[in-house]
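Got a structure for you, questions after.
A single protein chain has been omitted from the complex, and every remaining protein chain is retained in its original position.
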Amino acid sequence: MRRVLHMVRKELIQVFRDVNMLRVIFVVPMIQLFVLGYAITTDVKNLKILVCDRDNSSISRGLVDRFSYTEYFIVDREACAGGNVEKRLFDGDAVLALVIPGDFAHDMDRQARPEIQILIDGQNSNTAAVALGYCNRILLEFIRDSLAAGNLRFKRSVRFIEPVSRAWYNPELKSVYYMIPGIISVILTIVTMLLTSLAIVKEREIGTLDQLMVTPLEPWQIIAGKTIPFALLGFLEMGVAMTFGVLWFKVPVAGSLVLLAALSAVFIMTTLSLGIFISTLVDTQQQALFAAWFILVTCILLSGFFYPISNMPQWVRVITLANPLRYFIEILRELFLKGAGLSVLWPEILSLGAIGLTVFVMATARFRTRVWE
Amino acid sequence: MTQPDAGNETNARGKKASGHDYAVTVRDLTRMFGEFVAVDNVSFDVKRGEIFGFLGANGAGKTTTIKMLTGLLRPTSGTGTVDGLDISNDRRAIKSRIGYMSQRFSLYDDLKVEENLFFFGGVYGMDRDSVEARVSELDDMLSLSGLENRMTASLPPGHKQRLALACAILHRPPVLFLDEPTGGVDPVARRYFWDLISTIASDGTTVFVTTHYMDEAEYCHRLSIMHAGRIVEVDSPARIKEKHGMTSIQDVFIKLVDG
Partner (left out) sequence: MINSRFFPLMRKEFIHIARDRRSLLILFLMPVLMMFVFGYAINMDVKHIRMGICDLSRTPTSRALIEAVSASPYFDVTVRYEDPRLTGELFRRREIRAAVIIPREFARDLGASGVARIGVITDGTDANTATLAQNYLEGLFLERSLSAGGVEFPVRIKSRILYNPDMESSHFVVPGIVALLLIMIGALLTSVTIVREKETGTLEQILVSPIRGYEVVLGKALPYLVLAFGIAVFIIIFGCLWFHVPMLGSWSWLTLFCIIYLFTSLAIGLMISTLVSTQQVAMMLALVATLLPSVMLSGFIFPVASMPAPLRVVSRIVPATYFLEIIRGIMLKGNGPAELWRPVLAMIAVGLLFTVMAIRRFRLKL
């Protein structure tokens, strides 16, 4: 054990001596957390909507006002000269337009069912879907309220089913609550997996790995010595990121911190093993970076970080079962927001543990054969 | 060169540990990389306390041989012992009985001089006090004092080389492997370094050294000349020259390699 401590001390001296490295470890992730926390939102806000109101009655203006009162849209009242709206969409001035026909109020009143047109640039299918959802919602609410207020004449009175909606665990439906646990997992993966593989490959490049191999250090001691410091850094990083997330983004942490720490340890063991594994596949730091990056991007894409796994096609969902990040993100989200415990999270914990153990065994076996060929 | 006080002690230790006359024995050692035969059926013995030189051009198989002896590479076939221990089966035990310094002076550039020393000492199970004691004992020889707090990266090559040597002999290994230890160092420092090696050997340590500098061959007690994975000559430098009727090792070498 004493020998491992010497390795750990040496590694920590090296990390803390390199100012650039420290920036990479601590400053960069904070920037990521900050930027991603704000930028990754699947929500739509402040979207410019071209409104062409050919009716210009008090009713149609009331409808347009409803669009301008929301935070989703910024209304740009548009002259409706022929083809102008289409032209502006084609030019990319806006991605959304609303066309209210002439005699809209009158037609509605005499139940002629006037047609409201929504034109949307479908390039960004996500934005389009979400924006369309909001448009429909505003229109529905407008119609409901008009009916309720008796603004429209009808033969029979209409009875309303009025939903009272509540979102639990996140009443304001902030997507940042959903994203922060994901971002923390990703940052943790970068620090542990990437830095470990780079640190091992660097020793191989400069020849000190051979020097270590001729000393009485056992391969497991070298592995422990190279990984423990990054595990510690990972924990530190996680603490800093969580503090930032809680204090700045006000993400609630409802679950047990002890459980969080224990599960993070399992996850970190997995990512460190991946780092060792990468180091046995490559010869240079550049290749290590590429390989680590490739694995990282694959894991992020297939983790449900941005998009729900349930939306993926069957064959992709099968692949995600082998992705440790998928389980850890799920664990963090449930633990942060809902305060989930062992009784709920055990399937994820078992899967994560199994993957971690497999990767660990594979990585150490490869490390041994790689150094004693 | 002054004799360090610890000389006698080391000598005594070397003898005690031995019980046999050879520090290194090698029989029919072969290593292949795919189809390529890097070391081809090599056999030789190195006596205790000897400076044994391994002379050969780049790619002759010197480094591969040293890597097999130090446990960095698995032999494809053949056997060998280091300090009486089998190189295939007793790798763990061998490791604490050897010192190794490679041509790249594999030190941590971003550690200070003393941090490198404490680290490598610690790896061999030495505590800070015994590392400090050993360093001051070696200081006459290595003149590293005053540099403890310097960054290793900032040292001139000659100093780096001596620091790497210090790291390799901190734990008083009975057998010291040096793989082209003088690469990239100026002639004065090389000369100085060979004096150090002689001192270390006179204390009873066996020194196994590879080189491709012909002038360095003269410092060795015995010499083996390697070419294309085979040993083409083993003997003392004087006997080799005599046998081939030539005045310098360089001429012998060129004759053996070209012929």
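The chains carry the letters A and B, assigned in the order they are written, with residues numbered from 1 in each.
Operating definition for what follows: contacts are C-beta pairs under 8 Å (C-beta built on N, C-alpha and C of every residue); 3 or more make two chains touch, one makes a residue touch a chain.
Since the structure is predicted, the reported quantities are computational estimates derived from the model, not experimental observations.
For the chain that is not shown, the touched chains among those present are A, taking the whole complex. Of the listed residues A:Ser58, A:Ser175 or A:Thr243, the one in contact with the hidden chain in the full complex is A:Ser175. Touch with the chain that is not drawn comes from one residue among A:Ser68, A:Thr243 or A:Gln286, which is A:Gln286. Listed for chain A, the residues touching the missing chain in the whole complex are 20-21, 24, 28, 31-32, 35-36, 38-48, 86, 89-92, 108, 111, 113-130, 132-137, 139-141, 143-144, 146-147, 152, 154, 156-171, 173-175, 177-178, 198, 202, 282, 285-287, 289-291, 293-294, 297-298, 301-302, 306-308, 310-313, 316, 333-334, 337-338, 340, 344.
FYI, only the chains that are shown with their structure count from here on.
A separation of 55 Å divides the Cα centre of chain A from that of chain B. Note for the complex: chain B touches chain A at residues 67, 70-74, 91-92, 95-96, 98, 100, 102, 104, 106-111, 115, 118-120, 122-125, 177. Within the complex formed with chain B, the chain A residues making contact are 2-3, 5-7, 9-10, 13-14, 17-18, 206-208, 210-218, 371-373.
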